[in-house]
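This is the structure I want to talk about, given as structure tokens.
A protein chain is absent from this complex, but the other protein chains hold their places.
And then chain A:
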Amino acid sequence: MSVNMAAVVVVRARRCSPSIKTLLHTYRNGHKSRHVLGARFCSIYTTDPIDPKEATFEKIMIANRGEIACRVIKTAKKMGIKTVSIHSDVDSNAPHVKLADEAICVGTAQARDSYLRMDRILEAIKLTGAQAVHPGYGFLSENAEFVQKLEDLGVSFIGPNANAITGMGDKLESKRLAMEAGVNTIPGFDGIVKDAEDCVRISRDVGYPVMIKASAGGGGKGMRIAWNDEEAREGFKLSSQEAASSFGDDRILVEKFVDNPRHIEIQVLGDKHGNAIYLNERECSIQRRNQKVIEEAPSVFLDEGTRKAMGKQAVALAKRIGYSSAGTVEFLVDSQRNFYFLEMNTRLQVEHPITECITGVDLVHQMIRVAKGHPLRIQQSDITIRGWAIESRVYAEDPFKNFGLPSIGRLSKYQEPLHLPKVRCDSGVEEGSNISIYYDPMICKLVCYGSSREEAIENSIKALDAYVIRGVTHNIPLLRDILTEARFVSGDISTNYLPEVYPDGFKGKQLTSQEQINLTAMLASVHLKNTLRSRNFVNQSRVKGSSKLPTVCNLIIKYGDKEVPCSVKVDDGNFKVTVNGATVTVNDQFDLASPLIEANINGTWETVQLIKLGPAGEIRIRYRGTAFQCQVVSQEVHRYFSLIPEKPKVDQSKQVLSPMPGLVKSIACGPGDMVAEGQEVCVIEAMKMQNSLSAATSGKVVAVHVKEGDTVEEEQILVELE
């Protein structure tokens, strides 16, 4: 799509006569109801509900994409505000475009050419006459320059003022302000690190371990932990590169790393009249590579006293900087419940829904109200903790690789578990959406709540089991496993949770012997059902004669490295499966076509997902979160298989493969170079994360198949060694 200003304002339809536009419009917008968060959504906002009589904006723009844009639009609609979306060309069909009343294309796929293009966004504001802009999170949400430009234009920014953003956006400045406001801070070096060697020297002064992070950073990007000189050097290099590419600012700072801390944050809300309140905490300790995976509110760890103390300090900071919107003050909390100020996020946080669930406050509604200049109607005393909420971030990523490396693809099937009670899905995708390398790989924020933590966990598990995502690799296996893991259930978590619980990385659901039996029984039943079906044509014109359908099958079921023999027979509308001496009954009520199977195994209901039935007995089934690639064959076939000689495996240690789709950032070797084991050969960037790839063995480089700036696929061979 053309990106010059004249052509920028092409709303949705291209190259079409008016009649087709109408047609396209009808077919693209005829099914809006499918991705509304659900009618239940409004029922949780009971504290300070929307007052239709209160003055508000007529039209606002949401300068963002994906789930957060959809989230803001939904509240705006309820408030009777017209909405304008911006989008890049690849997002033209995205839900946030369809949901909005107007949509404007602001450029091409790369964020810096569209969602970060202030000039075009400002142009779009003028063109549509939007009176205010909600920035969502990321992109321009914490950009003081943008806020200033809006102010010059006389357009309200639905967020804090420019000073607060500048003050809190810089880690050094924010630490100073926090200290002034009487907030506890972490010991560290408050100055800019010059180069790698300087970084090593400072790290030694502060004392290892240290945290090296981008001054302009946030969201875990450009952040690395170093335990020794070498890591400090490496960390400085990668962090500053990442910082440069993500924020356009490569300033780096170093501070003491609080070992084994919890990450707990306080939601604050301020207005333009000097009022500020806190909306309790969120526990965000389950993280990988400093990015949150599961958050909950409230925290199991905080007592009322600590909560109050943290809340008071957060409010003090908000008041000190004249904070007039929703914001978050992040703290590290050590095992003694000492808390240290980490940073303040001057935006609506990703994980805001859990706070909304337990407080009943619609934060977007409040942000819009205070941006309009209304004072807060909620008092601190109105804020209570009602039940428990857990947010599981469903990402398009492979949890088996380093707890999650981004993956891409098209959501060939997508079904949110909204049919379950107390489930909220904040997503900006729908069936058919593409998860591309250009943007954040988050698919959905699955928020489940209940009156107690146990109930919230239970609801989350049910919801994850019933969540259908096909076409991209996702992290539901990991999410579900964490939710059932003993340490998590007991509430004993910290930011080191993942590496401690899964020291060798996540390996998928480890089945108990009962679960193995159930899975085997399910597979055997599916196999027999399919076999019977495939031998029974509806329009079979010939008499079957002596050919009888099998009633008992002796099978071998293979999954992972296990081979389980079993036998299955049809018995009065049930499948009776004998495995390891135990007999399991599976009710024959399921069908082989639904993405979700509610299976009755020995009288208890289990949700399993039949992903694929292959032509040679392959069955891919999602059971308790993890997808198992299984093969079900008769005992005879299994014996024939065993007669087939194994094919030699290709030695992959001589190749460096891309672990994920992305962009080649740099290449550190050329053909003919000698590389040592573990030496970096190239860096792949995807979703703004840089991943250094190293040689698995020492050797001479024979070929480099890519060059800087190339887009690579997952498993693509990048470098070959001799």
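Everything below uses one rule, namely that a residue touches a chain if its C-beta (ideal position, glycine included) is under 8 Å from a C-beta of that chain, and two chains touch if they have at least 3 such contacts; residues count from 1.
As a convention for this text, contacts and distances are computed from a predicted model.
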Quick one: find the hidden chain's UniProt protein name among "Calcineurin B homologous protein 1-like", "AP-2 complex subunit alpha", "Propionyl-CoA carboxylase beta chain, mitochondrial" or "Superoxide dismutase". "Propionyl-CoA carboxylase beta chain, mitochondrial"
Of the residues A:Thr46, A:Ser594 or A:Ser653, I need the one that contacts the missing chain. A:Ser594
In the complete assembly, which of A:Lys308, A:Lys507, A:Arg535 or A:Lys700 touches the absent chain? A:Arg535
Which one touches the absent chain: A:Ser433, A:Asn475, A:Thr626 or A:Gln716? A:Ser433
From A:Asn260, A:Ser412 or A:Ser698, the answer for touching the chain not displayed is A:Ser412
Residue by residue, what part of chain A touches the chain that was omitted? 1, 14-17, 19-20, 23-24, 27-28, 30-31, 34, 89, 92-93, 410-414, 430-433, 533-542, 544-548, 550, 591-594, 612-613, 615-617, 633, 636-637, 640-641, 643-644, 647
